[in-house]
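The complex is shown incomplete by one protein chain, all other protein chains being positioned as in the whole.
For chain A:
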Amino acid sequence: MVNRKEKKSCGQVVEEWKEFVWNPRTHQFMGRTGSSWAFILLFYFVFYGFLTAMFTLTMWVLLQTVSDHTPKYQDRLATPGLMIRPKTENLDVIVNVSDTESWDQHVQKLNKFLEAYNDSIQAQKNDVCRPGRYYEQPDNGVLNYPKRACQFNRTQLGDCSGLGDPTHYGYSTGQPCVFIKMNRVINFYAGANQSMNVTCAGKRDEDAENLGGFVMFPANGHIDLMYFPYYGKQFHVNYTQPLVAVKFLNVTPNVEVNVECRINAANIATDDERDKFAGRVAFKLRINKT
């Protein structure tokens, strides 16, 4: 009973709507006059303009607390992650030896990726540093900028350097190279002054069997301390992070092999339950041969 409304005919409803949309008698559009609409729009324009200005101002103030060179907080990056190159979907490195196309894109990516490591470029841009110790460039009160980076020459990658290599990093012969790199973290002294290296192994026993032998470049998967610390993109302009190449020599063909590489360094934990990429990287390797 509370809202008893008369039933209206369809025509009446349409009429009402028409009048609502444009009422010629009162010159109202959608229930209000032009000036009323203008006022509303003006109000919201001013109101939201004010809010936007407020927001911009706040953001500007807040961003003042952030330096251009070093992040304010790094607590999430205590353990650098490891990653492989070529980056493939789901980190599955699948090579059909006879099918050039299956690995050609990997090769292209690697070529591009390794370009920066060409000896000529390295020699031109970066310093030759003393291995075995951190290459520190403190500011000492004055901004020491830009900072120099140490050379990592492509030739150090030996068989995996891809230089004058008809096998295309071994992809055409079923002995592919996979490059391991460690995530850059600003002011991180990897290894805590002790030497560190990358090791790889099959994840399970059968994986180890199927994996067969491999060689690493630089030898033993060594990563030198001189590449640390990293000072950030703004300071460390030409920084090239150290790489470790792994060449798999005789992977059992047509079998999926789970490989896990981890870094052995005093201050990098590799057993984080949640973060599967903390100090380690797992990928699948499959060489298809007919």
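Here are a few things to note about the model shown:
One rule holds for everything that comes next: a contact is a pair of C-beta atoms (placed from the backbone, for glycine too) under 8 Å apart; a residue touches a chain by one contact, two chains touch by 3 or more; residues count from 1.
Just so we're on the same page, contacts and distances are computed from a predicted model.
Only one of "Sodium/potassium-transporting ATPase subunit alpha", "Exoribonuclease phosphorolytic domain-containing protein", "Mitochondrial ribosomal protein S2" or "DNA-directed RNA polymerase III subunit RPC3" fits the UniProt record of the hidden chain, and that name is "Sodium/potassium-transporting ATPase subunit alpha".
From the set A:N153, A:T167, A:N183 or A:N264, the residue in touch with the chain omitted from the display is A:N183, counting the whole complex. Seen from chain A, the chain kept out of the figure touches residues 1-4, 12, 15-16, 19-20, 25, 28, 30-32, 36, 39-40, 43-44, 47-48, 51, 54-55, 58-59, 62-63, 65-66, 69-74, 76-77, 80-83, 87, 89-91, 181, 183-186, 230, 232-234, 236, 239, 272, 274-278, 281.
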